[in-house]
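And now, chain A:
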Amino acid sequence: MRTLRGLCLLLAVCFTLSPLWGRAEERTLKRAVFLPQWVPQAQFAGYYMAYRKGIYRKYGIDVTIVPGGAERPPSRYLETGEAQFVTAWLSSALQMRAKGMRLVNIGQVVQRSALMLVAKKGSGITKPRDLEGRKVGLWGGDFEIQPRAFFEREGLHVKPVRQSFSVNLFLRGGVDAASAMWYNEYHTIINAGINPEELTTFSFADLGLNFPEDGIYTLEASLRRDPELACAFVRASLQGWLYAFSHQEEAVNTVLEYAAEAKVPANRAHQKWMLARMKELIIPSKGGAAGLGSLKQSDYTLVGRELKERRLIGNIPDFSEFYRGCGADVQK
Partner candidate 1 sequence: MTVETRREKEITVAAITGRMDALTTSDVERTLMRLLDEGARTLLIDLGGLDYISSAGLRTLLAAAKRMKAQAGTMAFVNLKGHAKEVFEISGFYSLFTVYDSVESALERLGR
Partner candidate 2 sequence: MFRNRGIAFKLIALVATAGGFIFLCVFGYSYLFSRRTIEKNIEESARNLALATVSRIEASLRSVQKIPLNARYLVESRPLDRAALVDLLLNLAENNQDIYGAAVAFEPGKGKNERGFAPYVYRKDRTIALTELASERIDYPLADWYQIPRELSQPEWSEPYYGEGQGKILRSTYSVPFYVTAKEQRHFGGVIAVDISLERLQDIVSSVKVLRTGYAFLISQNGTVVTHPRKELIMNATIFGMAEEAGDAGLRELGRRMIKGASGLAPLGPGPLGPASLMYYAPIPSNNWSLAVVFPVAELMSDVRRFNGIAAILAVAGLAALSGAVILIARSITRPLRAMVQATGRIAEGDLDAPLPVRMSGDEVGTLTKAFEDMRVSLKQYIGRLTETTAAKQAIESELKVARDIQMEIIPKKFPTFPEGTGVDIHAWIEPAREVGGDFYDFFFLDRSRLCAVIADVSDKGVPASLFMAVTKTLIKAKAALETAPGDVLTAVNEELAAGNGTNMFVTVFFAVLDIETGELLYANGGHNPPVLIRRDGTAGPVEKTGNPVVGVIEGIEYRTGQLILYPGDTLFMFTDGVTEAVNRGGELFGDERLLKEVSAAADPSPASRVAAVRNALARFSEGAPQADDITILAVRYAGPLQSEHTGQA
């Protein structure tokens, strides 16, 4: 009788599980949740395209993209497991790692820093020296690392003002220089009627502070559990980026749809600009596609040292433990 019951149970289990088997016969898609570090915009166009064009599916992943924003910090989502993959800045991730969170970089997407300071030539600022004693808008957190390093190096004493996500304070003249992302706020400023020749820019990438930014991160545990999934995700994402770069109009349209869905105001010209700049930041001018998605140890060390200098971290985490690169052999 026990065997009969056991048999029935086995049958019942098989029955209930059979749909799964059925599906297994059709496809074996792994589920994953991905959270970009900010609201939908062309900064994440590659991921959207990878999803839309079925590249993730082709790589065997059923991805759900969660719209990011101020109230959705990537670290939290990773920790809680709400997302398997997130994007974050290298400097932020390093700090997280140093604090003990066991996350790893599986693909360094943005190779070149887009952070910059912008000033109006009309306010008398044309070279770094002119920033002495002036009000400089800073975003705080990881966005302050490069500017502060810069001021120290140049021996400048500025009046830092906390800067919100808007550039209006700068536009109205409330600060003399503002922090900006080249792919985002810079264009917003241009779009508010200021001509490029009227601006002085200080790009940290050209000032010896070229911190790579957006990278794809996952928990070490997730990686160990399913390394193929992690790498597949990275490769698919990179392929999504390449697609976006060669189909910019389509990509912009997709981004606008995602933005509208998330009720985020977005305008086409701005997203077009953003996508074009992302291309320059993601495909490095030297090395071409070979370097796509890979993190150079020299860049890692640069960031690590600065963080240590600022006493934001204690010791620089070991590079080989931090970086588990997957992007090297992506096909175009």
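A word on the picks: all candidates are chains of the complex that A comes from, given by their letters.
Methods note: a residue touches a chain if its C-beta (ideal position, glycine included) is under 8 Å from a C-beta of that chain, and two chains touch if they have at least 3 such contacts; residues count from 1.
Just so it is clear, the structure is predicted and the values come from calculations on it, not from any experiment.
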Neighbour of chain A by the touch rule, complex-wide, chosen among 1 or 2: 2
Candidate 2-facing residues of chain A, complex: 71, 135, 161-164, 166, 168-169, 171-175, 190-193, 195, 265, 267-270
